[in-house]
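Sharing a structure here in structure tokens format.
The complex appears here without one of its protein chains, the remainder shown in place.
In order of appearance the chains are A, B and C, and numbering begins at 1 in each one.
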Amino acid sequence: MPGNSFGQLFKITTCGESHGGAVAVIVDGCPPNLDITENDIQQELDRRKPGQSAITTPRKEADRIHILSGIFEGKTTGTPILLLAYNSDAQPQDYEHLKSVYRPSHADFSYLMKYGRRDFRGSGRASARETLARVAAGAIAKKYLQQHFNIEILSFVEQVGSIRADIDHNTVNRAAIENNLIRCPDEKVAKEMITLIEQVQREKNSVGGIIKGVIRNVPAGLGEPVFDKLSADLGKAMLSINAVKGFDLGSGFEGISMKGSMHNDAFILKGDIVSTKTNHAGGILGGISTGETIYFRVAFKAVATIGLAQETLTLAHETVSLKASGRHDPCVLPRAVPIVDAMSALVIMDHVLRHKAQNQ
Amino acid sequence: MPGNSFGQLFKITTCGESHGGAVAVIVDGCPPNLDITENDIQQELDRRKPGQSAITTPRKEADRIHILSGIFEGKTTGTPILLLAYNSDAQPQDYEHLKSVYRPSHADFSYLMKYGRRDFRGSGRASARETLARVAAGAIAKKYLQQHFNIEILSFVEQVGSIRADIDHNTVNRAAIENNLIRCPDEKVAKEMITLIEQVQREKNSVGGIIKGVIRNVPAGLGEPVFDKLSADLGKAMLSINAVKGFDLGSGFEGISMKGSMHNDAFILKGDIVSTKTNHAGGILGGISTGETIYFRVAFKAVATIGLAQETLTLAHETVSLKASGRHDPCVLPRAVPIVDAMSALVIMDHVLRHKAQNQ
Amino acid sequence: MPGNSFGQLFKITTCGESHGGAVAVIVDGCPPNLDITENDIQQELDRRKPGQSAITTPRKEADRIHILSGIFEGKTTGTPILLLAYNSDAQPQDYEHLKSVYRPSHADFSYLMKYGRRDFRGSGRASARETLARVAAGAIAKKYLQQHFNIEILSFVEQVGSIRADIDHNTVNRAAIENNLIRCPDEKVAKEMITLIEQVQREKNSVGGIIKGVIRNVPAGLGEPVFDKLSADLGKAMLSINAVKGFDLGSGFEGISMKGSMHNDAFILKGDIVSTKTNHAGGILGGISTGETIYFRVAFKAVATIGLAQETLTLAHETVSLKASGRHDPCVLPRAVPIVDAMSALVIMDHVLRHKAQNQ
Partner (left out) sequence: MPGNSFGQLFKITTCGESHGGAVAVIVDGCPPNLDITENDIQQELDRRKPGQSAITTPRKEADRIHILSGIFEGKTTGTPILLLAYNSDAQPQDYEHLKSVYRPSHADFSYLMKYGRRDFRGSGRASARETLARVAAGAIAKKYLQQHFNIEILSFVEQVGSIRADIDHNTVNRAAIENNLIRCPDEKVAKEMITLIEQVQREKNSVGGIIKGVIRNVPAGLGEPVFDKLSADLGKAMLSINAVKGFDLGSGFEGISMKGSMHNDAFILKGDIVSTKTNHAGGILGGISTGETIYFRVAFKAVATIGLAQETLTLAHETVSLKASGRHDPCVLPRAVPIVDAMSALVIMDHVLRHKAQNQ
């Protein structure tokens, strides 16, 4: 199958380039009778949109969402939901100079190898604008999960460059995350991160980092052995986001030096609920949720577009020097937080429906 | 869809518990006219099988593969291929004591929450024996890729506990990998790793580590935007392997502190081939292969089964002390190398077929 | 998976109710470099649109198609194509009287049983307006097949009520089909059909019939054993159209009384091409195309909406008498011809891509 769909039962199909007519998504499989307004979706989109603060790109994009099907009298009907945002900032001539060059660490070259032609306006389909559709669809899933299961989905910036915050994923809350521009819930570290980003911005450079995802109150029993493990589907979801280079769950890469006797999470009773003393597993065993908090890390590389001069090749194999105009994000992480949230919501939602199908 | 299939066009569907009648896989979508013998497959399986060395489990399992359909006169016919290995070491009474206990960091609890019942004999479907089917199917993909594209798929043990080898993924070869029990191509580090594993074995404990995967000669243009990025599918494939807790590609988690100007891979000509000066991307840009070497890391936690006593709960919520009998792997990594190879082969193979479908 | 997608590799996902914001389709998997304009699509839509002649519904609907993604500089890019037509004739108050009644032989009751609620404006998602999206997507497939394989896709009205035309599917052409309002290429029979429909229209009644589909120049070798036979996928495609009650291929229901010796199609040479003396098979053997012309019949029941009074139930289980306003089609067949064409194109296109994937 072509690669623009995600999910089996809560299935989204996205489309749209950065400079075509619109970016849109069809959400197929949403259960009926869920209250959804454009405002529910817009709130999440506003966390993703460009130009929201001094440390994001100054580009203004039209991220106004329209619901064009699937909702009747304010509720889902069970039929497919079309969410669409028109593109308005399209100035194709701005991109004419990119027509014949392979930008370093962008998808220009690989798209051309794949398709034999490409839409060179603002990265075309490879643009980060594509994630608008994910966030819009994720907002619906998030609302369903919150209403039906009290599932709480959060993520925050844990690291920028080498600056790392030490946050307890059990107690972090959305208010603390939204309290600063970088979406790191430790105010002191957040300031250091912002200072670093401002410096990088002045240098016309860019910097990467880590987002930590947290999902609480997931019922035990979600996930499908053996390939569609909940952990594998979360990993794929995160690794499908632009600029993501790594994913780990629970103790992850840092847990490999722990011996089994220390890494194993002993089962204990909390009240009359079977729980675990530690949670190195990150809430998933054998690919299936245990009921403990799910937490994971997502590694983002530095943004490829930078204002510094770089040597690269043209399509005619000539060497050229390239400088971006400067309307780029020095650090993609604060805007990526709602994208990680959305992908978490889409994965959990899909497995909630799959679980309903196979059990009594 | 249920979770026992992997791949879209080169699609495998696996089945089998550790102590049922057999473990098997149907490979659907293999192109016709590929020479395949049981021996081609058996060679890969022998690298995965238990009891192959002093540092793996002493269990003997019947891993003899049978081809029961889809091959005629030594060649694939285009119809589905059934590969099957009977289970012979089944001694269900050995597992009676596990009937009513939740082993720490095993899938006993989560399977029971999911299905309401479980096959408690040797982890049932959650057994690592399930990976036999992956390795068998992967052997077919590997042969096809080698014959048609000269694609080379390798992986090796890079780290055990805190002992890490520094291997150049551009020059490593299979002979060096297969040269020692631990499958680490640096002989000196391999010895230290083996010493550590032997010590852990004596302690009745276990230890984790990292496997590095390498894929060479992948043609540029494989991978599907936006969800089925080659990187996302590789990540899912690896994260679906038992005990895997993390995946990163190219510079991965370690690259996040690099600024854009340093991380970006400049396009250059090598002869008349468009190539890159560095390869922090790990051979994939925008989810699509660039033609550079693909390399990635897979983090394995320490094996959950240990001989040391552990406290845990019974199904009746009583606290008990549990000790495994000792027929377990102190370190799963040497046997996991062919599994990582197989999953690489399955992902690349699937995207080769998807690429053929959509291009001229 | 939810049911609003069709096709595996040339995959369409549709959305939209008759009185929501829009009807739309995302076409995912179209190969790059195909020339496509809005006009190519509009031409097919104009054959489907209401109000095109005296024997169709007088409703005027806005069937103007917009391409919102996936096309750049007049050619497909390989990324998903969004085709969208806004709804403009929405007068929801016209449908208020249908809010609480189960219209006979409509989907009101079954949708309510399925979803617990329904969009009662003009049949909602069950409206025939949904087929607009199919025709739009089919136009792209049709153009690709024509350009790359010279495949010719036609269909025509073979029977209305009991009036049946005897048309040679080997020689019929599009000009003859489009020569009259009913799209029956036998002018004399067409007039009788039109007379019947006008009479039925005056009676405030409706009538059904048969459309015959013809696909020429299909290369031998398309279709997937064993479930995704080309015949099975064509059958599903046609049976998914509103009001269709039957499908048969080649000799079909009428061939069952032929003995094997008469029904079998002897292989012969035509020039140096392997062909068959007869073609009772309808161009498909073992689910795979033979290269002979594919032909099949599609049975449409009479339109459910009629102006005559009918007794039925309200949601409150009271008996009421119901009369439709009269803005309905007395016979759906002339407008269904392009829908049958579109579904043929979608099925063949999908199997063309599947064939490319698995063969060398």
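Throughout what follows, contacts are C-beta pairs under 8 Å (C-beta built on N, C-alpha and C of every residue); 3 or more make two chains touch, one makes a residue touch a chain.
Given the structure is predicted, the values throughout are model-derived calculations rather than measurements.
Peer 1: Identify the residue among C:64, C:97, C:114 or C:148 that touches the chain left out of the display.
Peer 2: C:114
Peer 1: Among the options C:106, C:216 or C:327, which residue touches the chain absent from this view?
Peer 2: With C:106, C:216 or C:327 as choices, the missing chain is touched by C:106.
Peer 1: Could you tell which one of A:79, A:110 or A:159 touches the chain left off the display?
Peer 2: In the full complex, the listed residue that touches the missing chain is A:79.
Peer 1: Which candidate, C:4, C:56 or C:155, sits in contact with the chain we can't see?
Peer 2: C:4
Peer 1: What residues on chain A make contact with the chain left out of this view?
Peer 2: Counting only chain A, the missing chain is touched by 1, 9, 29, 31-33, 78-79, 225, 353-354, 356-360.
Peer 1: By the contact definition given up top, give the residues of chain C that touch the hidden chain.
Peer 2: Against the missing chain, chain C presents residues 1-6, 8, 14, 102, 104-107, 109-111, 113-116, 125-126, 130, 159, 161-162, 200, 203, 205-210, 220-229, 231-237, 239-240, 242, 244-253, 255-261, 263-269, 272, 274, 276, 280-282, 284-291, 297, 299-306, 308, 310-313, 317, 319, 355, 358-360.
Peer 1: Need a quick check: the contact residues on chain B for the chain that isn't drawn.
Peer 2: The missing chain touches chain B at positions 1-2, 4-5, 8-9, 11, 13-17, 20-24, 26, 28-29, 32-33, 66-72, 75, 77-82, 84, 114-119, 121, 124-125.
Going forward, only the chains that are shown with their structure count from here on.
Peer 1: Computing the C-alpha centre of each chain, which chain sits at the greatest distance from chain A?
Peer 2: C
Peer 1: Compute per-chain Cα centres, compare each with the mean of all protein Cα atoms, and return the closest chain.
Peer 2: Closest to the centre of all protein C-alpha atoms: chain A.
Peer 1: Taking the mean of the CA coordinates per chain, how far is chain B from chain C in Å?
Peer 2: 46
Peer 1: What's the distance between the Cα centroids of chain A and chain C, rounded to whole Å?
Peer 2: 39
Peer 1: Multi-chain contacts only, two chains or more: what residues does chain B have there?
Peer 2: In chain B, residues 1, 225, 358-360 touch at least two other chains, as defined above.
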